[in-house]
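Report on one structure; see the data block that follows.
All protein chains but one are shown in place.
Letters A and B mark the chains as written, and numbering starts fresh at 1 in each.
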Amino acid sequence: MRSPDSELPIAFEDVSMSAGGVTILDHVSLTIEAGAPTAIIGPNGSGKTTLLRAAMGLIAPTQGRITYGGRTDVAPIKRALVFQRPVMLRRSVAGNLRYALRAASVPRAQHDARIADLLTLVGLATMADRPARRLSGGEQQRLALARALARDPAVLLLDEPTASLDPAASKNIEDLIRAVGARGIKVVMTTHDLGAARRLAGDVVLIHRGRVVERAATDAFFHSPQTGEAKTFIAGDLLI
Amino acid sequence: MYSTRHFLLTLAGFIALAPLSLSSAPALAQDKSIVVASTTSTQDSGLFGHILPLFKQKTGIDVKVVAQGTGQALDTARRGDADVVFVHAKSAEQKFLNEGFGVKRYPVMYNDFVLIGPKSDPAGIKGGKDIVKALTTIKEKAAPFISRGDRSGTHVAELNLWKVAGIDIAKEKESKQLGPWYRDIGQGMGAALNTASASNAYVLSDRGTWLSFKNRGDLGIVVEGDKRLFNQYGVMLVNPAKHATVKKDLGQQFIDWLISPEGQKAIADYKINGEQLFYPNAGDPNA
Partner (left out) sequence: METPLSALDLVLTGDPALFAIVRLSLLVSLSAVAIAALIGIPLGALIALTRFHGREAVIVLLNALMGLPPVVAGLVIFLLLSRSGPLGALGWLFTPQAMIIAQVLLVTPIIAALTRQTIEDLWIEYRDELTAMNIGPLGRVLTLIRDARFSLVTILLAGFGRAAAEVGAIIIVGGNIDGFTRTMTTAIALETSKGDLPLAIGLGGILIAIVVIVNALAWAVRRTGEAIAG
């Protein structure tokens, strides 16, 4: 289907990030491998979103480096990021996808078929001509997902994909994430929602104060956490 | 690569209009046309509207009139922005010739200035024949007076009349002795009449503009018929030696027509309500 070789693994090698004197990521070393979704969890302000943006290549590390399949010079063509609050372009639903397809240099002749596929996948087939900005929150999140998939990514980075959605809409998105994973796309998602991490992820990374505190397969993480922070976080207590 | 079609289409609509005007105008410029710098009095009185179609019919030449005060019209010609000047301030015209900007001055026609004032006649000068006495009285009574103040032919004539009355407006202004009754508006004849009408003031006007002026309100002629109110118009070709772009043949054709019996008759024929506005006198060597 595609060769994820060029993108994976994504390796953070002693990455630090600071802005305005504040350290956001602190000597993070982390390797994200192909396979089931990776969930990055942690309290607010722990550095999850920064980690995701750095993985996308939107911000450069202050220190250390990030490699993709062992290389640093990989253009972010096979990566896609869905922001926590995705911005809909002032176009129709189909127009948003068409834009992403063009940006990804997909031949024009394939656009209509790809758009139809993507809209069917995310359940927006009947809304192709609606203005994207008039969609509900859940619909916008799904369109953003479809827009990211239009890039035909090897790695899909999701920032709090279900954070502001009601349970039905969340379920919808979770189903989609599963479907995406089944297509062989590596999903990396940040989340507050331990339930979502448990249901979707193959492995879990706990971030606290910009550091990777614990990293384990999902079952192991939830059943036998090794660190005090992980135990506290899983128990639902405040991790300060 | 990105979707700009719609935007470009929208813009294209606007842009399509631009070349229209840009292409049509140079085409006109290639036509037989001249620019005549003239005065607001000749335009506002409607004289050009009457005689230019006759000239065009005979010669096919378009005359584009830029109507300004005499001083400004002469400056326009000095810069080379006109082919012919048609103005009414003999001393200023003489200076223009002496500087070498004009080829030759031809007298064309005359009319006269009239002193306009409100019905209430605060200076009590209505019906007089002596313009100098009238102006002296206006000053004595400090009755409101509107001056063009724009170096136009009428303004020059007004200042000369004040001088004859022994009043040096420029000097009094400099020494701040001039009272608020003298209002200098720096605008054309029509604007001066509008201002006088609105403020019940006296104003010196050429008869032609006065006759065609429509917003008279309470204004009427208070002094006329003094021979010092004589208003002579002259026409000059701008010197091609100073500005090579001057269309000397077409310009001279216009001048020749103005002073020909045909042009002179056209001027004499222009009337408003049966009243003749300008009197041709091209044959008068002293005019």
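Everything that follows uses one rule, which is that contacts are C-beta pairs under 8 Å (C-beta built on N, C-alpha and C of every residue); 3 or more make two chains touch, one makes a residue touch a chain.
Remember, it's a predicted structure, so these values are computed and weren't measured experimentally.
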Sole contact to the chain not displayed, among B:Ser91, B:Ser120 or B:Thr245: B:Thr245
Contact with the hidden chain (one of B:Lys64, B:Lys126, B:Lys163 or B:Arg183): B:Lys64
Residue, one of B:Met189, B:Leu237, B:Ile255 or B:Leu277, that touches the chain absent here: B:Met189
Residues belonging to chain A that touch the chain removed from view: 56, 58, 75-77, 80-81, 83, 86-92, 95, 99-100, 103-104, 129-134, 151
Absent chain, residues of chain B that touch it: 1-4, 6-7, 10-11, 14-15, 17-18, 20-22, 24-26, 28-29, 35, 40, 43-44, 48-49, 62, 64-67, 78-81, 187-191, 193-194, 197, 212-216, 243, 245
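To be clear about the criterion, only the chains that are shown with their structure count from here on.
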Separation of mean Cα positions, chain B and chain A [Å, integer]: 78
